[in-house]
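Here the complex is missing a single protein chain, while all its other protein chains stay put.
On to chain A.
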Amino acid sequence: MGLPQAKLTATEARLAALAMPEAPGWTRLGRLGARARLEAMGLPGRRDEYWRFTNPADLVTPAPVPAAVFEPSENPVFHAMDRLRLVFVDGVFDAAASDDPALAGVEITRLAEAQALDIHWAAELYGTLEARGQEPVERPMAALNTAFATDGVLIRATGRAEKPVNLIYLHKSDTSDAILHHVIRIEPGADLTVLENGPAAARFNKVMEVDIADGGAFHHVRVQGRDHERRAVTHVFARLGQESTFKSFTMTANGALTRNECVIELTGDEGVAHVAGACLGDGSDFHHDDTIFITHDAERCESRQVFKKVLKNGATGVFQGKILVQPGAQKTDGYQISQSLLLDEDSQFLAKPELEIYADDVACSHGSTSGAIDERALFYLRSRGVPRAEAVDLMVLSFIAEAVEEIESDVIRDEIVERLAQWLARHRR
């Protein structure tokens, strides 16, 4: 089975610009396996069904499209929170800028250091969840990541972490091309929150593999963009055990190109997986894609996908979301909603919601809408004295609310709402 010539050429060109670490240690097998997968699949192209709405061209070129370094004047998100900071600059861990990675109930090591060892707890996970996520849909950008990741963190939570771990991605070079791979293991009954923020690099490829044991809980809140020109492709691969919880929320505010994939397997009964996103796009160079795949392979599990996009001035939003219910996954409760608020006629939203169900006693619902702002509500607000621009912002926040409410922590939720409001105020027109 050969690849089409164009795909082969592109893949070879990209591979030529990449190298595995000299001493990959325990990651060696995982990396070699991923490289073999990548060579068999080839890098994504515009003609691939899974990339129909998002052109991957800028993600697969040997060198990244340069992106100007941009330092917002306000404090970064989460800055006022008590959290453990781990800082990466253009994809390289910066120990001096980071906190001491000592946190009760949590083991944190850096991938670039830990891989010098021959054995590690993460060895059985590195590339494993990614490989599982390659069926039934190929995700070559994730295989590339596993094979060539230059750094990342390995986090093992054995208890209830007393504060969140905050991965901060700084961007300092116009032409940086970062590949980070994180592995997170939540032991039975453990509970961890991971926060992520920052543009990371001109081009950013990130994989996070999350393995949640029975009764474990993982919370994830990510803030991407903030008007940065960066291009990013990210994957979260999560496997959930019995009665475990996975909750992930992403806020994206501009950024030239973003493709966020989230692949979740519910493998134990009564697992709960929620994935949500709020995306704000302003301008025709904005393209944002959420691609979600949730597999129910156990009984009485619950999954929710809640995605809201606010688009203006020619911005594009994409949603591809799937719920797959395997035979025997009875009493599955699946919910999926993807909605866009188009603030003008130049913006577009492309959605492909899917349900595939092989069990007969399940409750699954999905919906997808695209709409303009409600003029009646707008007039109502204005008639009470709220100026048009502020009224539109209120309506936008109201539209996004369902996604933001997926964040469990009040403190983090308030912080996110505040950031959304600030961004809207800056982008009034």
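One rule holds in what follows: a contact is a pair of C-beta atoms (placed from the backbone, for glycine too) under 8 Å apart; a residue touches a chain by one contact, two chains touch by 3 or more; residues count from 1.
Here is the rule we go by: contacts and distances are computed from a predicted model.
Q: One chain isn't displayed here; going by UniProt, is it "GntR family transcriptional regulator", "Fe-S cluster assembly ATPase SufC", "Nitrate transport ATP-binding protein" or "MxaK protein"?
A: Per the UniProt record, that chain is "Fe-S cluster assembly ATPase SufC".
Q: Out of A:D191, A:D214, A:D269 or A:E390, point to the residue that touches the absent chain in the complete complex.
A: Considering the complete complex, A:E390 is the one touching the chain left out.
Q: Touching the absent chain: which residues on chain A qualify?
A: Considering the whole complex, chain A reaches the absent chain at 374-377, 379-388, 390-391, 394-395, 397-402.
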